[in-house]
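One protein chain omitted, others in place.
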Amino acid sequence: MSDLAKRLDLNRALSVLGPFIGLILVMGLFAVLAPDRFVSAYNLKTIVTQTVIVALGAIGMTWVIIGGGIDLSVGSVIALSSVAAALFVRDGYSPAIAIVVGVVVGASVGALNGALITGLRVVPFIVTLGTMLMARGVAKWLGDEQKVDVPETWLDTVMSKNPDPSWLVLSPGVWTTLILAVVMAFALRRTVIGTHTIAVGSNEDTARLCGVRVSRVKIILYGIAGSFAGLAGVMQLGRLTVGDPTTAIGLELDIIAAVVIGGGSLSGGRGSILGSMIGAFLMAVLANGCTLTGVPNYVREILTGAIIIAAVAVDGLRQRPR
Amino acid sequence: MSTSALLTMRAVEKRFGGVTALGGVDLTVNAGEVHALVGENGAGKSTLMKVLSGAHRPDAGAMTVAGAAYAPTSPQGARAAGVAMIYQELNLAPDLTVEDNVMLGRETQRLGVVRRREDRGRIEEALAFLGHEDISPRRPVRDLGPGQRQVVEIVRALVGDARVVVMDEPTSSLSRRDAGHLFDVVRRLVKRGVAIIYISHFLEEVEELADRYTVLRDGKTVGTGDVVPGVAPRLVELMVGRPVTEVFPVVPRERGDALLQVDGLSGRVRPSGASFTLHRGEVLGIAGLVGAGRTELLRAIFGLDPIRGGTVTFAGVSDGGRSAPHRVAQGFGMLSEDRKEEGLATSLTIAQNATLSRLEPFSRFGILDLTARDRRAAELIERLSIRSAGPRQTTGDLSGGNQQKVAFARLLHQDADVILLDEPTRGVDVGSKVEMYRLIGELAASGKAVLFVSSYIPELLGVCDRIAVMHRGVLSKPRPAKDWDETSLLDEATRGGTP
Partner (left out) sequence: MNVMRKNLTISGLWGALLLSGLWAGGCDCSEGDGASGEGDGMRTIAVIPKGTTHEFWKSIHAGAIKAGRELSVEILWQGPLREDDRSDQVRVVEDVISRGVDAIVLAPLDDAALVPPAREAVAEGIPVLIIDSDLDWDGRVSFVATDNMEGGRLAARRLGELLGGEGKVLMMRYQEGSASTMRREEGFLEAMRADFPNIELVSTNQYGGATTESAFATGEGLLVSHEDLDGIFTPNESTTFGMLRALRDADRAGTVKLVGFDSSASLARALSEGHVHGLVLQQPFRMGELGVRTAVAHLEGREVDARIDTGVTVVTVDNMDDPEIRDLLVPDLSEWLD
């Protein structure tokens, strides 16, 4: 029996090991192709900083996907919250307030997603497809169909590769992401809402029978995804230094891809924050490596697509009954 | 006994639109008794359970638990009142661990963080109480077998301090040994003063386990009383409303030519080296415990699982494994054990499900003649007495037994020569079972070859011409059914015999 248990543990470990091996291989590939350029502390720092936006989105998306849902609106929410936050900075409010505004805007759209999904009983794909367009429209409206320029503030430094107290080594944005990833991974396994999320994604009827308030769980789930998208939007504002209503178009697909590469199952129940973080990093490495080696853009797109399919295929092999 | 009535239902009624599901149910269950609730499929047992669990609110009538009025509006409400459900289709979240499943919805927490350690002791204690120390509370349910999952469900009720436990067909997916365990558990629960409402189609189980019974027919209580030895025929009479004379109808038939020959067939893990010959006009039974490899044998033959070795010879043509569509084209038909996940598309209509395997008769240049299809489905509904609103009713709305009949209807429609049946009567009421036995006999009599896997030994003995036993993946040599009896079959299934 303990033998079996060990094998099962190994099997579970493999779910994160798969993407990890993929990451190592892709990094190895670029290290061989561009040894002096790819393998440098500066470049690694660059990649890690570039991962932040997708990674933040992927933390929330992991929860939604484990809960058996999908959120297509995150890309637009990132744009909306970056515009909303930019408006506040432009009007002279402290960047701290702008951050809160961005997160609250994101959380509101997320909670709206959850409320529509549970209240109208419309599938998440459709609801979030709708709010994706709505949030994009509202972002353009708020920004008067233009990007919103903001004065220079400390917000511009949260995504800087050379953080102000230099002992930070990585930008505050990276640290925030790492800390939140750890917190949310812990929350997924160790809190009531986390357990209920897995239960709802795994078997919604069961969860309902056991007295889990499924609707509430879903509203919270989408709220979480929205909050993280909102935070990502603020980070995007810090990075671009403009509130851009056209930013992050199609980013939701990158975010979903990161979760899927990391072992998330679109049928719910399965996935991990660590896996999703590896997935996000893998995609950033791929983009970076392709630029460094001067490979045309289409190769990067083909490779990313192949990796998504390979990751899911490998996961499928692992899932097959013994 | 009547002094300690723990749960009562008085004249409970429930209607759905124009359909009366419950038309006056009376039920009194005492503390410390096992109360068998029996009835045919569609008699209203499922609705009754839903009323008890708070999923439906009754239109009329009253319920009490321990003397207090009981009107649950949600599963939580039922549970808070001490009423726990153990459903036939197991209700667990496969991605959660055993302990998370047990505590789902009532986690011990502080500031939202689950305090698993505080419950683990109780869960381990309950597992030990059930004789299942082998299940680790931290294993994901995905990794457990059906018997173990059942145990987890019971642990859930135990840990929840339930006073009334409703069990719906709890042994239908269990091996004989697990079922024996379950009986022990039920008796221990009863000793604690728990009341068990035990829903089962296995009347010998009722005789063995229950103290009292209540029979439902057409949504009404038609009889209640003490379980005494030899009560089973009386129960059957109450259930069907008429005396049932022959449980295993004899359909005269003759064994014809060998149609299917399986030589040394091995799958990924099971079966290993299975061999037998199946003739036209013959019903060959396969006995064995759950997990012995019987389902895998059928799946390998039918092309659903890969074959590692051996050959399948059909009508003189040998091969080392073919795809399922190929098998269907050859004339194989299979009834899956798992009708909810695999056997039926529950969101489709009866007509769609029943005719899915052979649409050609209704298709002209690829366009379906829906009227002809409905006509055919109506014939099948009539022949199998499927209780439904018609061919266009959604299969998922039917009761379990009637869903199984739809799956059977598909086999009939497919007109397969070799029919593979995997637990065809599981979760089916007595009346329907008899119809199915007759049908199996008629199929064989019309020259079909039937392979019949079952965990219910009496039906194997009653229906089959020959029986082989599967033990840990090894199939014994088939012997005539009359050479077997219940004891020898059970003995060989549990200990293995000479192959």
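Each chain carries a letter (A and B) given by its place in the written order, and its residues are counted from 1.
The definition used in the following text is that a contact is a pair of C-beta atoms (placed from the backbone, for glycine too) under 8 Å apart; a residue touches a chain by one contact, two chains touch by 3 or more.
A quick note: this is a predicted structure, and the numbers were derived from the prediction, not measured.
J.: One chain isn't displayed here. Which of the visible ones does it touch?
T.: Taking every chain of the complex into account, the missing one touches A.
J.: Which of A:Leu29, A:Val100, A:Leu170 or A:Leu266 touches the chain that is not shown?
T.: A:Leu29
J.: So that we can see where the missing chain sits, which residues of subunit A does it touch?
T.: Counting over the whole complex, subunit A touches the hidden chain at residues 7, 10-11, 14, 18, 21-22, 25-26, 28-29, 33-34, 37, 40, 42-43, 46, 49-50, 53, 140, 143, 145-147, 149, 156, 160-161, 236, 239-242, 244-250, 287-288, 291-297, 299-303, 306-307, 310, 313-314, 317-318, 322.
The working rule: only the chains that are shown with their structure count from here on.
J.: Measure off the straight-line distance from the CA centroid of subunit A to the CA centroid of subunit B, and report it in whole Å.
T.: 43
J.: What residues on subunit A touch subunit B, complex-wise?
T.: It comes out as residues 1, 5, 8, 190-196, 198-199, 201-203, 205-212, 268-270, 322.
J.: Once bound in the complex, which stretches of subunit B touch subunit A?
T.: Touching subunit A: residues 53, 74-76, 79, 85, 87, 91-96, 100-101, 104-107, 109, 112-114, 134, 136, 139-140, 143, 156, 269 of subunit B.
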